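Of the protein chains in this complex, all but one are displayed in their positions.
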Amino acid sequence: MNLIVCIKVAPKVDQIKFDEQKRTIIREGVENEINDADKNALEAALKLKDSHGGKVVVLSMGPPSFDPFLRLAVAMGADDAVLLSDRAFGGADTYATSRVIAAGIDKLKPYDVVLCGEASSDGSTEQVPPSIAGWLGIPHVSYVSTMEMVGDKVRARREITDGHEVVEVMPPVLASVQLGCNSPRFPDFRRKRWADKEFKLKIMNIQDLGFAPGDVGLEGSRTEVTGLSRMRSPERKREFIVGTEEEVAKRLAQIVKG
Amino acid sequence: MSAQAPDLELRRSVAESTDGSLAACYQCGTCTAICPMNVPVRSIMRGAQVGIRELAVTDALWQCATCRQCEVACPRGVDIAGVIHSLRELSYKERKVPAKLEGALWRVYEEGTAWEGKKNERARWAEGLDVNVGKPAKHLLYLDDAASFDPRLQRIAQSLVKIFNAAEVDFAVLGEKEKSSGDEVYQMGEDGFLEELAQSNIEAFKGTGAEDIITVSPHSNGVFRDVYPRYGTLPPVFHYTEFLSDLLDKGLLKPERANGGEGLTVTYHDPCYLGRYGGVYEEPRKLLESIPGVKISELDDNRSNALCCGGGGGGMFVESEGLRPSHRRVSQAEEAGASVMATACPFCVLNFEDGVKTVGSSIKIRDVAEIFAGTAGRGGK
Partner (left out) sequence: MTGGVFVFLEQTDGALEDASLEVLGKGREIADRLGVPLTGAILGEGVGELAEYCARMGAQVVLAADSPHLKNFTAEAYTDVVSRMVKPRDPDILLIGATHNGTALAGMLAVRLGTGLMAHVVDLEIETGTGTLLGSVPGFGGSIVAICKTKKGRPQMATVRPGVFVAPSPTEKAGTVEPFPVDLKPEDVRCRVVERVVQHGASVSKAQRVVVAGLGCKDDLSLPKKLAEATGSTFGVSRPVADKGLAPKNLVVGSTGSSLNAKLAVVVGVSGAAHFTSGLRNAETVVAVNSDPNAELFKHADYCVVGDASKVIPRLISELGAEGK
């Protein structure tokens, strides 16, 4: 099987700070990590490879600083890694991002299953996977928790509100994988030493993908951000109810009855 | 069981890691009988001796709290904990590991802690306290993950700061720069990342210039003492009870009267990693008895016979609530007529707090440091 896993390297959300004055996001000193759901996607791909044999390639769009994370993915068991990197790709919305990633995937033809995490921890739009499928003209199955091959078809279980579905589809197909649906394997650190020192990361730029500057990045985006503000999570009262057991029960009953 | 060829690689691997200790086992079964975690120890040992993979590399390996009570009972001196560890290494290579522990491994790698928590919140426990964070000092106080992040356990380190300051001890903590000792990494049988983590910690400790390291958790001691020497040299490591006992001998500690002057009957639980692993039994008792008004009433099964709380060997991360012997220990504390059960390990504290709720006991669970800092007795929050 030829499996491609799209991973996003995202900033650690808890370290992000918001500059109230300038109304911008402060990224300095914020550490990055492989988006959790993409780790689940990679684990799902590696499980398929364990059962059915084949090759797993990880793919990401980003600056050269993503390099160590792709090597980490190789240490987890990916056979190859490709970084789509070019200044022109910067500032992309989900439309332009998915377009570039789809082009990268296309260069890796033939493929059976493309896997993505269902959403990223920072943007969490969930739009990139279906958009990639749109560009590639392949079906998309979302919120996948487990997958297997049945004959030459992919059988995927999707978790949906209040239940689940089992779907069968002929490859090629894109599956977006549910956060937390499996336990991502910890990297093999001996393999990681090799991945860090000797593995050759493939890099593709705008020319390799055959795009004009207007197609990609900020210019190629179809949406734009006109401003940022802090969203107040609902301010909870945090009122502690104290007293005798009876007093507490009476007060609670009051609150419950509204 | 159908006939099959023995797994020679399994045999060889275990024999090598344990210096052939398993050969002495004659299958008496005392280990299984005495195991507080219901691990089928005898059959695991048999599987490893003969080379029967299904018996040796089994899910039950992860129920083991590595408490070593089996070793105390073993008439042949078999390094049972060593065999279990060696089998866990094999299990890890096959990826047969509990998912929660694997998640903890990722956390150690990405956030420097096995316990749930974020790297940049690691020093929150010290907010508002008079404590030296990151500057050179004679002693390095090392908390490890649980005591840094768990709200119940943060009180232990806070108590130690109070005691150290009263005794004018020159100490510092690493704060946000502190990283996990890697005990859970070791317990999982992983050794690639462990090597990097150990080397990084050894560098960090050297960089503080501290003469010695004082630990809050005996589990940190365990991995520093038994595992880190493979990767480098650490300064001497002491559990805080050893350090405080030394200060007491030097007349530098002035324990306050406990419980508002009413006197206190305390029982002391020997943590496995402080007692059986570290040989430290008398120092915590000495500290408790030095407090005016405190009387110690011993638990059945004390010192090297102590009954494990179930927290070691990765036990804090593995769901085995039904199996944890902490409830039984609380009952023993009630039988000893104590109003407080003292211990000196963060995992024991948490497990006994759970045990008290399950059994419905009014016994208070306190770490020795908390009692010593005068926060035991009535309430002590």
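In this document, chain identifiers A and B correspond to the written order of the chains, with residue numbering beginning at 1 in each.
The rule is short, and it goes like this: contacts are C-beta pairs under 8 Å (C-beta built on N, C-alpha and C of every residue); 3 or more make two chains touch, one makes a residue touch a chain.
Remember, it's a predicted structure, so these values are computed and weren't measured experimentally.
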Omitted chain - touching chains that are shown: A, B
Where the unshown chain meets chain B, residue by residue: 116, 151-152, 319, 321, 357-358, 381
Where the missing chain touches chain A, by residue: 13-14, 16, 18, 25, 93-95, 98-99, 121-131, 133-135, 139-143, 155, 159-170, 173, 176, 178-180, 221-231, 233-234, 236-242, 245-246, 248-250, 252-253, 255-258
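Note that in this section only the chains that are shown with their structure count from here on.
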Rounded Å distance, chain A centre to chain B centre (Cα mean): 37
In the complex, chain A residues that touch chain B: 12, 14-15, 31, 33, 39, 183-190, 192-193
Of all residues in chain B, those that touch chain A in their complex: 95, 99, 102-103, 105-106, 109-110, 118-121, 190, 192-193, 195-196
